[in-house]
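Complex shown without one protein chain; remaining protein chains in place.
== chain A ==
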């Protein structure tokens, strides 16, 4: 029994608590995309209330009151383009007898041991038809904090980003605008199943005909878009491309005959938005890119409907949170918020790639996401690098051997006595130990005290070892003491490591000067930065603007034209700063938003056809 506080206009605004009895709850699931409840009024009337996505509700409406349907549809479109997430509500009166007979089937289905889900769906279908439309609702569902910045940063790092969502096309496009995946400078390819032609065919009701027609349509659209894309790519400064495709068309586009075209088109686009996709389609799209394009794919999601996608990708990331832990349990990496993805990829991902030692600090890794491209382009593990190392190691070994043996052919001190095998080899080995440790230091670009300790400690450990060992073993007995009593020893220790390292040193100096890597330039740019050890910096969203951005922001301050797509509902600083200003709080500018608004400047765009 639930109580609803109602205020009736007829009763002059008095407030009463009306009891309703809930008889059945038909729960939500992703296939049905709706949920219903059967309730009994205080006066015995039985009503079924249904709430769900507009497509599924509209399919089940009774064939009357077209006026309301039309108006509601218009309203839905308005809500969608304003970026709100919409639902439709409908109801139906039930006769007690129909209800009773249905209820029996429902109870049977609910308690069945096998295929319960399917049986419940079937039973729900029986009653959820001939509904009467009430209207629509819309909510504003804000994106998580830091999502747009994160996406923009990753795009700069050379990572292509696709959005796969179950929302409507308008909503999905708005999300993409909010994340700066799409802006008005880009050329958009839209493949939608909501065109008038398709709707006509659908109204006829012939399933076979619908399928055939849709396939033809999708094929034609793909071809056209692909041609345009290729043509656009030939021109040097063509706009970036975006593809928007919805679930129904995707179903036909993933067909083996059309898949290749879809892949080619989407790889040419810098961002892809798929709307109204089912969980299975998400996994299919991911596999398409993984196997067809042979790129490394990463899927990130937070709900149970993302699990198949997470598992289909190379790397699956789950966001733990309000939706529960299914995504987390199915994933390879789990993070708490979407924005932590920048840290995961740009800092930890890059470090794992480099694996030697830190060359650019973590803060700089995130400030210059383009450095990530060095990993994507596999610049550090090419054969050239291997051969360079091999060459220098051969050079060093020649130095070690020849310098020590050639200089060992005569007596070594005033006593005129000669060195033997073990003296020469101990001399050479000491040079090797010193050279190798110093070479390590040369390789590191930021040297902490632990580096000094380990390098100095290694060399010291060698000396301690040999001083002790040469007292214990007969063949090397007293060798190091004899050596250390000659001038020759010290002259050689200075000469040989320096000559051995000279090759590497010259190579590094020349390479860094004439052919620098990007990360080396970034190091130089920030070589005088004081050590910023504040942890806050690592997880900050980064609201500071570079001079470039400040300039473009100032330009963007000129009255901006209103595009239909503003991403307003999702994460708009205008929205935020408006309320912030009301409260007297300073809301800082966001870099991605400045860029977005700058891209919108002075370009009146017609509204997109749905």
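Rule of thumb we're sticking to: a residue touches a chain if its C-beta (ideal position, glycine included) is under 8 Å from a C-beta of that chain, and two chains touch if they have at least 3 such contacts; residues count from 1.
Going forward, contacts and distances are computed from a predicted model.
The listed choices are "ALA-interacting subunit", "Large ribosomal subunit protein bL17c", "Aldehyde dehydrogenase" or "Response regulatory domain-containing protein"; the UniProt protein name belonging to the chain that is not shown reads "ALA-interacting subunit". When the full complex is taken into account, the listed residue touching the unshown chain is A:408, out of A:80, A:349 or A:408. Set against the missing chain, the residues A:140, A:209, A:227 or A:255 yield one that touches it, A:140.
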